[in-house]
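Here the complex is missing one protein chain, while the rest keep their positions.
Letters A, B and C mark the chains in the order given here, with residues in each chain numbered from 1 onward.
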Amino acid sequence: MSEEFKRTLKRFFTNPSALIGVTILIFFIIIAIFAPWIAPPKIPVNKNLEKARNLLENYSEENKYLIINELKNFWDDTYFFAEDDYIELSNLMETIAKFHNKEVSSNELKAHIKELTDYYILNITYYEKFDEETNKVIKNLKKEYNKIEKKYKESVISLNLINELEKIDGEEFVKQAIKVVSRFDKNFHEAIGFNPYIMPNVTTTRTPIPPSKEHPFGIVNQKDIFYGVIWGTRTAFEIGLVVVAISTVIGLFIGSVAAYFGGWLEEVLMRITDIFMSIPFMLAAMVLTTILGLGIKNMMIALIVFGWMVTARLIRGNILQAKNEQYVMAAKALGVSDFFIIVKHILPNTIFPVLINATMRIGSMVITAAALSFLGLGAPQGYADWGSILSYSRDWIIGGTNPTQYWFTILYPGIAMILFVIGWNLLGDALRDVFDPRMRH
Amino acid sequence: MKKFVFILLVGLLSVFAFSQVKNPDMIFDATLSEPDTLDPHHAYDTASGEVIFNVYDNLIAYDGGSMTDFIPMLSTVVPSVENGYLRDDGTTYVFPIRKGVKFHNGNDLTPEDVEYTFERGILYDPAAGPMWMLIEPIFGAFTVRDLVEEYVGASWDKIFDSKMNPTSKEYETALVNFYYDVIDPAIEVVGDEVHIHLVRPYAPFLNIICNGGGWGAIIDKEYSIQIGLWDGKAEGWWKYHGWTKEQSPLFDHAMGTGPYKLVEWDHAQQRIVLERFDGYWKGPAAIKTVVIQGIDEWSTRRAMLEKGDADIIAAPVQYLDVLKSMQGVTVIEGLPTVQITSLGFNWEIKPESPYIGSGQLDGNGIPTDFFEDENVRLGFAYAFDYEGMIDEILNGLGIHVPTALPEGFLGFDASLPKYTLDLEKAENYFRRAYRGRLWQQGFKMDVLYNIGNEERRVAAEILRDNLAKINPKFQVEVRGVQWPTYLDARENMILPVYIIGWLADFPDPHNFIFTYYHSQGDYGHYYGTKFVEFATLPRPEFGGKSLNKMIEDASLETDPYKREQMYVDIQKFVIDYALTLPLYQPLAIRVHRDWLKGYVYNPIWPGDYYYLYSK
Amino acid sequence: MLNNNEKPLLKVENLHVHFKTEDGIIKAVNGVSFELYPGETLAIVGESGSGKTVTALSTIRLLDENGWIEEGKIQYKDNDVLSLSDNQLRKIRGKEISMIFQEPMTALNPVFTIGDQIIESLELHLDMNKQEARRKAIDLLRKVGIPEPERRIDQYPHELSGGMRQRAMIAMALSCNPSILIADEPTTALDVTIQAQILELMKDLQKEFQMSIIFITHDLGVVAEMADRAIVMYGGEVVEAADIITIFKKPRHPYTWGLMNSIPRIDKDEERLLSIPGVVPNPLNFPKGCKFSNRCFFADEKCVEENPNLEEIEENHFSRCWHIDRMLREMHKVKEGER
Partner (left out) sequence: MTTYIIRRLLLLPLIILGVTLIVFSMSQLLGPLKLLSTYVDPNTYAKMSERDIQILMKQYGLTDPFPVRYGKWVKNLLKGDLGWSVVGKEPVLDALIHRFPYTIELALYALFPIIGVGIWLGVTAAVHHNSFIDQFIRIFALIGWSLPDFVWAILVLLIFYIGLGWFPPGNLSIWANQIVKSASFKNYTHLLTIDALLNGRIDIFWDALRHIIGPVIAISWLWWANLLRITRSSMLEVLRKDYVRTARSKGLPEKVVINKHARKNALIPVVTTAGQMVIGLLTGVVIVEMVFVRTGLGSFAATAAQQLDYASIMGVLLFTSLLLIIGNLIIDISYAIIDPRIRLG
């Protein structure tokens, strides 16, 4: 087996299409991994912290208090209510404790909560829902208290840090201040939870702008194509891998259950497969995406729902063949459980055709997803996705003053997409060659 | 062999390259959408209206591009108090019917046709149709159902079973009498005249019946009965009431007196073909054939215009530069429109809404009553870049308006304060909201737009970007959804804000002010019950009247000057409270080939009036 | 029968055939020489992988696309086969030298009737028109013992039984009256009874058509039945060559001897059969010396180091072994099971 494996590996790595395919895919994987460095997202910054940082760069003694002032402003904007809230909630916790000891009536507790909701410390729903779900509300209040407590502690630490800064000067101050700013920056970023997959608008004009130093692939629909192509790599991998992986697993499950158990179960499962297969894939995916509501996730669901049948049939055929082979018979005779037989003995011997099929489907799934995006049914507007960028280009490439004016809108995402699909197809091709029994002498 | 194929190919291609035919006797209009229905009493959209406008005539019409001056059409006179055809303190309109007018099938136009037309429309009154515009002035109700229920004294569902048969003999008699007592007397034939009696004076009435979009179109009684419309009898009129649009035989048939007759409606190709009516009473049109085809793809429309295959195309403003650089194409920019694009707030979002994050003021969502806080609304108002939107996105094709009342309407006052992009002001309002907590916590919400409407998407993105500039913790996600989803979300009150347009039904301020600011208005209705409280609260600004009352009174006011003043007062009030953000009043562009002559624009027309054109 | 004075019909000299595979170049045939005389039947005997089929295919240059004749000379009558143009070669294939194959099912094209496939040859080589060819084809089918040839001629291969298919295949091969018939294990895929019939048929036809046969097989029983002379191949080389009686009576190579002892025979009352241990070595990885050395009972270091030459040990008897004497000495010990 290991000899066989070595030979297979050797065969794989001497296959030129495998090498090219793997190279292309590695290239894309690197891009996907290093996307945040290749095309850094514009994470929003806090004005106070930004000012403080600028001042620190040109540090002078006079600036010190300006810097501390900015930091204090930041603290104010972030933690102004932390202490009050903490005290208020601590009080409330006491009331709750008393309520548990029956020292306080539920109406009194409710009144206490109302007080807090009036001051927007708590959401009004705590008061409104109090009567219906008292226990749940109290549980949630405790969670709320924990949250506030955490925030309060952070606020104290932060304030101490600022106060410490006031005591030091010179080099030491700059060093410490930079640390404090970074810490605050981190807290701030955690608080806002930034999504880098949304391509920011980089211009105000809607006409595409040709490539420039700043935007090497140009701009279409106010979005930087370079940013979209780079981050779109992640989207492409996500769509291709997730859809194919899940649909393959579903197909494997249905196919192997049908084949192994046979009988009416097989009949039912295979007829269901037939039914799903009778619905044209593209149309079905289109319809289900629209029904579920647009967006990457829903599109992927639709592709999965109508994408498992080929695997199911393939694996069923393979298993039916393998089922009668000796080693399976032997295992069965030894009383090994059915599930174990499928997983341990049959799947490893039938999985290669399925894997090859899956590899080949990754590329076509990405194309289908792009086609759905093109029809306006896939990725949401502004999401970093090759299909969407291509769909932006559609009106411009033919709609422009002359046909070649907006070449860049279609060229870069188009090339990325074609290369990506070619990569997977080459890989699939090579795998098929390598595992093709006819190639073994 | 190969050589032969090559020669053959070259030969074929040269044939293709030179076989273009120009059509001096035809106009090809490449539009965006296909008509909804050609039944004049059901059509409520401009695409349908455009066809009806060219196939039918109304009693009166707008004089060219004017929205206030009328000219006689099938009526020989435009009724007014001065000429004596508007009588009974403005409640009886008298229309002398023109003689010698023929329908496309050769039938003569008679006053009975006119009476039948109006009565049929009112009795038909389909759901989501335009007939409320006639029923309101004539009967003082919005639907014929309301009239029936009031007259019979029972609810509609009680009167009729599921197959639209009266549930009892008494109801049936009452229904027959309803026609004789209510409908019939309202529209009468007196000699060669048709008299229409209103329940009370109503200023925009002539605007309504002169609109070319359908509800004023005159149809042929004989033809209509023949194809299965209301038979003109009191008995059983209800069987002809409220069909769905595809049930109406007029859905894809038309028989009017207009300059063009309908030749065919090819649904597969979204194509309408009109042909000149040679017996038109004003004399035949110059162009023999008009083809109106819906072509969804912009690139195709553009290409057809460039090749001269299309004479007129619908063009999104974003391609203005491209269009202007084209040879042989006329581009007219900045045509006024009678619509407003606005952003409305939902004061009471349903808690199950998926668009409000956690639904709480915890930085991960917004509370359901977020927009009840006027500081929040005002913060939003100053966070939108109105000028930038118009200049950059709309290529200057928009007007920055103070409220949701378009320029050119009674009560429009350019001197009213307008919201502008002012991030500091916005910050101040936001800092005030929720006692400063909003500023600290931030918020997260989704702003939806309907896919395909790029202007709305960009508007939402501008708002998003500016809010993030004010405070990065203010996070808006812009989400495109399909129109049905969008409307559904609005209907279910789960949209936090909605960007939406309103196109005037008739050129009167009531059509906008009521829609937007009355708590029962088509849009005001969606601000939620908290807004009802707000709108019914007596206001010192209005001398103790509530906003609702003020709007109602303004619509009934007959003195134009007083009326204008009332509308200005209302607008001042709604600006202070930021009830809705009027993003812009769009300006239209018009694109056609140079060889098209005689173009006239009227913002209230549903589309082109091909009778005026020549080539 | 053997007549050295007569001119050989086919003469193969020092044939080397190589194949290119992913794992490297396989030297399938290494310096095989033999001659075929008119009217005789030459058997090429060996296990699968010994190069016997490749040798036969090489005579009409019918190798797969990854194989080529590296070296050697093939002479058919007066033609140097290796230097013939494709066109000239095609005139020999099928007409002068024809072949029948092991699997009659796969060797016949499933989508054409057997008639089509026979007529095709006739039309091509004998310039017959359709009717003539058809008549001749029916004749041929009758000759090879297919009943109701008028009906069978229009049947597809899958509608015939295995034996019938092989008969049809033979009819096809004989259609142009060839001088040489190469039969590549023609009976391996058939039942024993059918085997005998087919062999009988071939013998009869050989007489009738006056042709030479190269009979490729691993089955010594068949060899005994059919052949006048045999060459035994192992690892792409001839290890022993002689007339049939000599081969059977006096095998002078351990491999041949091993093969002899692995046939069950009715005439000898022996308790057990010998079988040759091990398998044919991987052609990529032949032993350095004698290719049989790793399986040979008599091998020593010399065998492992150095490959013996094919020597003529007596007249017209060739063998490739260092230890013929030792083999003769120790044969009986091996038989008695001292291994």
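Going forward, contacts are C-beta pairs under 8 Å (C-beta built on N, C-alpha and C of every residue); 3 or more make two chains touch, one makes a residue touch a chain.
Keep in mind that what you see is a predicted model, and the values were worked out from it rather than measured.
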Touching partners, among the displayed chains, of the absent chain: A, B, C
Of B:88, B:184 or B:488, the residue in touch with the unshown chain: B:488
Candidate in contact with the missing chain, chosen from A:96, A:165 or A:390: A:390
Of B:76, B:92, B:107 or B:300, the residue in touch with the unshown chain: B:300
For subunit A, the residues touching the chain missing from this view: 271-272, 274-280, 282-284, 286-288, 290-292, 363, 367, 370-371, 374-377, 387, 390-391, 393-394, 397-398, 403, 410, 414, 417-418, 421-422, 425-426, 429, 438
Contact footprint on subunit B, counting only the chain that is left out: 13, 15-17, 19, 21, 23, 26, 28, 34-36, 44-46, 48, 127-128, 142-143, 145, 242, 244, 246, 252, 264-271, 273, 289, 291, 295-297, 299-300, 303-304, 307, 309, 450, 482-485, 487-488, 491-492, 500, 502-503, 522, 525
Sites on subunit C contacted by the missing partner chain, in the whole complex: 57, 60, 62, 64-65, 86, 89-95, 98-99, 101, 103, 106-112, 120-121, 124-125, 156, 158-159, 169, 172
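The definition used in the following text is that only the chains that are shown with their structure count from here on.
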Chains most often in contact, by C-beta pairs: A-B
Geometric centre distance via CA averages, subunit C-subunit A, whole Å: 66
Separation of subunit A from subunit B, taking each centre as the mean of its C-alpha atoms, in whole Å: 42
Separation of mean Cα positions, subunit C and subunit B [Å, integer]: 92
Multi-partner residues of subunit A (at least 2 other chains): none
Touch list for subunit B against partner subunit A, complex: 298-299, 302-303, 318-319, 321-322, 325-326, 351, 359-363, 367, 369, 388, 392-393, 434-437, 439-440, 442, 451-452, 454, 457-458, 461, 465, 468, 472-473, 475, 477-482, 485
Residues of subunit A that touch subunit B when the two form their complex: 44-46, 77-81, 119-121, 123-125, 188, 191-193, 195, 198, 200-201, 204-207, 222, 290, 293-295, 376, 380-382, 394-395, 397-401
